[in-house]
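Every protein chain of the complex appears in place save one, which is left out.
Then we have chain A:
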Amino acid sequence: MNNPHNVLLFGITRDLVGQNRLAVQLPDNSRVADLMTVLHQQYPTLAGIQSILVAVNSEYADADQILSPTDEIALIPPVSGG
């Protein structure tokens, strides 16, 4: 098994998962979309949020971007409060 991917959580995703960060095992050459599929299986309530910004190494990432275990991944949901 390779090293897990580190995922930082923000906003409502923190509340839904109950943690600030996750370590997620993914096959080699997984994409952002694959990560989301795995997360939705493990935490079905996350699937209720349609728009989530996935940032990889502090940069906006498209769904087909390939992930490496050294990447820092962040899940950023929309926030409504003001």
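To be clear about the criterion, a residue touches a chain if its C-beta (ideal position, glycine included) is under 8 Å from a C-beta of that chain, and two chains touch if they have at least 3 such contacts; residues count from 1.
One rule holds for everything that comes next: contacts and distances are computed from a predicted model.
Engineer: One chain of this complex is missing from the view, so tell me which of "Protocatechuate 3,4-dioxygenase subunit alpha", "Molybdopterin-synthase adenylyltransferase", "Amidohydrolase family protein" or "3-isopropylmalate dehydratase small subunit" is its UniProt name.
Structural biologist: Hidden chain, UniProt protein name: "Molybdopterin-synthase adenylyltransferase".
Engineer: Which candidate, A:Asn29, A:Ser51 or A:Thr70, sits in contact with the chain we can't see?
Structural biologist: Candidates A:Asn29, A:Ser51 or A:Thr70; residue touching the omitted chain: A:Ser51.
Engineer: List every residue of chain A that touches the chain not included in the displayed model.
Structural biologist: The missing chain touches chain A at positions 8, 10-12, 15, 48-51, 53, 55, 58-60, 74, 76-82.
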